[in-house]
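Here the complex is missing a single protein chain, while all its other protein chains stay put.
Let's look at subunit A:
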Amino acid sequence: MQWFDALIQGILLGGMYAQYALGMALMFGVMRIVNVSHGDLVILLSLIGISLASAWGLGPFTVMVALVPLAVAMGWLLQKGILNRVVGDDPLPSLIATFGLSLALQNLMLQIWSANSRSLPGGGIESQSVQIGGIYIGLLPVIVLAFATGLTWGLDLMLKRTRFGRALRAASADVEAASMTGINARAVYASATAIAVGILGFAAVFQSLRSTVAPADGGAQLIYAFEAVIIGGMGSVWGAFIGSMVLGISQAIGFRIDPGFGVLAGHIVFLLVLATRPQGLFGKA
């Protein structure tokens, strides 16, 4: 029973990780842009959300309505202002540029919000749960998982079925050939990054509801997102979702073995996947 409970809690935790991983699946998995500031953007959005909530007494879902468009705008600016200048076959320039951005964002956040941990008041939903057959299932984690599933479904459909999705996949496969087919790759990339960061608007609200956030926390979210995408396989949106589940379940089981072992267990499973199936669970060899 204890292990079954760990499995359930792991899947729910995976829902949270999936929300970080989706944007990463789009940027790293599809566009092959390494965005080191991914985690810091989640934290920045969380802190903005917390400040909005305390300034105007907004509920978490009202904050979400404000935060997602803001995140979309931030993503668009990130691509237009920085990433479009450094994209190309070489991943190093985007890595260095966003590493610099990451450091700048962390220090900016320290300056504005100090190093204190904060969280978003949820009006009670963060502590509600239902008991099913001896297992307590939190309401908030279920909502998180539901949002993650919906976002994954929507993103996957967008990539496969829409004009924009096809243009993005084409530009990711061969930028020059895409331009020879009439695609304005920079405009497509700007929209794609806007979507990727926009998803972080959802993640930011849930992250600050379920735990506390502080300016230096971004690194952990970044690693989880990278690991989920790589476990799942580059270029696969559902792969990133499953990768997040694998990571969540590994951590939850690790926590049951020893409270200090949880996070490490996730990293070990990631390394095992990398060693035995480097293309990821859903990736093509």
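Going forward, a residue touches a chain if its C-beta (ideal position, glycine included) is under 8 Å from a C-beta of that chain, and two chains touch if they have at least 3 such contacts; residues count from 1.
What we mean here is this: contacts and distances are computed from a predicted model.
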Per UniProt record, missing subunit out of "3-isopropylmalate dehydratase large subunit", "Thiamine biosynthesis protein ThiS", "ABC transporter ATP-binding protein" or "NADH-quinone oxidoreductase subunit N" is "ABC transporter ATP-binding protein"
One chain isn't shown here. Among A:54, A:117 or A:181, which residue touches it? A:181
The listed residue (A:96, A:130, A:173 or A:257) that touches the chain absent from the view is A:173
On subunit A, what residues meet the omitted chain? 163, 166-167, 169-170, 173-174, 176-185, 235, 284
